[in-house]
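This is the structure I want to talk about, given as structure tokens.
Removed from the display is one protein chain of the complex; every other protein chain stays in position.
For subunit A:
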Amino acid sequence: MLYDVWTVFWRDWVVLKRRLTKFILARMVAPMLYLVAFGWGLGRSIQVSGGSYLDFLVPGILALNSMNISFNSITPVHAERIYHKSLEEYLIAPIVPDAFVLGKVLAAVLRGLISSAIIVLLAFLFGANLQLSPSLLLVLVLNCIIFAEIGFLAAMKISTYEEMSQVNTYILLPMSFLCGTFFSTQALPDLLRYFIELLPLTHTSFLLRSLAGGNGADMVSLAVLGVYAIGGFYLGSRAFRNLVR
């Protein structure tokens, strides 16, 4: 099982290694724009409780960026299934199906973490204050796992490229803005707020902001992320097994 996880991860690592420089450069663009536009630009005139807006913003960017990167790292699996049919190699191989899901998710976590490290570096250059800790890393990893699993599920279920990009438009993009990333969910009308607070990214933002500010982690939020991560793995694994139906 572990060897098979490694095989799946190895494949993604070979591909990533070849494009590592391009990957890193591309990952710098979006966070840089967020930091400039919302940190320097708008942020100067915004006051949030207990610190600068930049300090408030950076955990939010970490949350939404790790979400987007881990989700999008899995989308090539969709092309492998529908267009290149290269997923057949794994279906006919004597491997445990869960090893495939796990390997792909871990590879997406790696990409998510590389891009998070870039943001942390940029944030320090922009003069933000944030405290790094193992708990903060754990939350980031959980967030990457959850959205890699959602990406995996989409890659298994969706049949066209167009619908695949609609997942980005209808699910990831609204979450990027609303889930406590750029502003506190307190500002939202109650009904919308309750809904937003059910979503995993909201809890990631809460946790990252709290941990980066030197405060502890909220256990409820951690539990919510845990439930999403386990549920996502179950659904992803089931969808992969159902490919042969």
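FYI, a contact is a pair of C-beta atoms (placed from the backbone, for glycine too) under 8 Å apart; a residue touches a chain by one contact, two chains touch by 3 or more; residues count from 1.
Assume contacts and distances are computed from a predicted model.
The complex appears with one chain absent; UniProt names that chain "ABC-2 type transport system ATP-binding protein" among the candidates "ABC-2 type transport system ATP-binding protein", "NADH dehydrogenase", "CheC, inhibitor of MCP methylation" or "Lipoprotein".
In the full complex, subunit A touches the hidden chain at residues 3-4, 7, 10-11, 14-15, 76, 80, 84-86, 88-96, 244-245.
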